[in-house]
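Excluded from the complex is one protein chain; the other protein chains are retained at their positions.
After this line comes chain A, so read on.
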Amino acid sequence: MLNILLVDDDVEFSDVVCHIVEFLGHNINTATSLKEAHQWFENNTFDHVLLDFMLPDGSGLHLLDHLKMIGQSPKITLISGHPSVKGILAEMCEPNVGHLLKPLQREDLELVLNGPKKTAKKVKPSGITCHFGSLIGESEPMQKLYTMIERVAKTNANVMLMGESGAGKEVVAQAIHNASQCEGPLVASNCGALSKELIGSELFGHEKGAFTGAIARKEGVFEQSNDGTLFLDEVTEMPIDMQPNLLRVLETKKVTRVGGNKEIPTNCRVISATNRSLIDLAQNNVIREDIYFRLAVFPIDIPPLRDRKEDIPLLAKAFLEQLNDENGTSFSWKSEQLKELQNYEWPGNVREIRHAIHRAFIMSDPQSSEITLPDNLESPFSRVNNKTAEKQVSAGQTIEEVEKELIHATLDKVQGNKTLAAQMLGISTKTLYNRLNAYGGIGEYK
């Protein structure tokens, strides 16, 4: 990190340069005149001075004389709007004085402050295939997914994507859209994020004056995605009383804007997504049956990351490659780090691993090419989710399994105190011992 002084009387310019230089990781102070610059040097030293050639109280060259006088020799970059200044500098033969020509560019600043960019070792193209322009993974569940995408892309059937949070529903929607090669755009809308009042306007649009605040006519997402794909995320979170309106559009393929009376034909594939399970959908009445059959003509289950762990190294490499490209770095994975990533369950799926890699990337020493993984990969959310998941009872478990799980969870909670655990479970301590003996797990809690 360098300590920089910028001497320029253009305050607005200085302000922006400060933002950029700070982003480049340096400290910067500003002076608007030679006098202010002299004052800064009274009590401070600087590594680099960015110096305007023409200042209100003299030429920037006067500061060079002053610095010689006080025995300071920071690197100087004169900034001027005139190429002839370069000639003057060459005559001065000062090795630590450089020159930049206005208008400046960020690369110019980077070059004078950080020196020529180290040519990042060209990491060999990893050869990772990006299926349909957005999906990464060669595992069996992904191959099945690719086949389904390929099949459905050729039709205009509506698709419902089901999968855990972070599994990549929007990415799959993008893949289907890409594979369809349709003319229109992919428009995404989150049904869970819209209030009951606004959802009609968002989906179907509104006419000017349809309601307070409708100051202009607005096209809804159905119209916007004409000849393309409409992605309705969290469709099961849409208020149930709004669903008949959606059903009507799906059935008639015509949309009427809120406050309007003209039916506008729409032609788009609807891809909807939910992170609820089929059983949840059926039991909890979150989506009307008629809508479900319209939306889920072709349901697709997106596999959670834990079911395709062999794809983790590919994803990790692809994400790191992307970060390297964006930041001009050349970090790479060690095989034991990839194994560590593979051993973790990733309850937050691809989103979680992507986040973890980004975090590790930021934490790693930019001077080295080794990426540093945190000691603990778990995110606070995954910890909470894990605990809830552990407690969940699902069909197919035997009473004995559930009982065993409950006893262990209770013992964990009371740090193995069997009397207390028995009290909490509403059984005698003797029964508790008997159960533990039967599970063969008493040793853990001795």
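What we mean here is this: contacts are C-beta pairs under 8 Å (C-beta built on N, C-alpha and C of every residue); 3 or more make two chains touch, one makes a residue touch a chain; residues count from 1.
The rule we apply is simple: contacts and distances are computed from a predicted model.
Novice: Refer to UniProt and select, among "Carbon-monoxide dehydrogenase large subunit", "Histidine kinase", "Sugar ABC transporter permease" or "Na+/H+ antiporter subunit B", the name of the complex member that is left out.
Specialist: "Histidine kinase"
Novice: Among A:His19, A:Lys154 or A:Arg306, which residue is in contact with the omitted chain in the full complex?
Specialist: A:His19
Novice: Thinking of the whole complex, not just what is shown, which of A:Leu2, A:Met54 or A:Ala157 touches the missing chain?
Specialist: A:Met54
Novice: Would you write out the residues of chain A that touch the absent chain, in ascending order?
Specialist: 10, 12-13, 16-17, 19-20, 23, 54, 81, 102-106, 326
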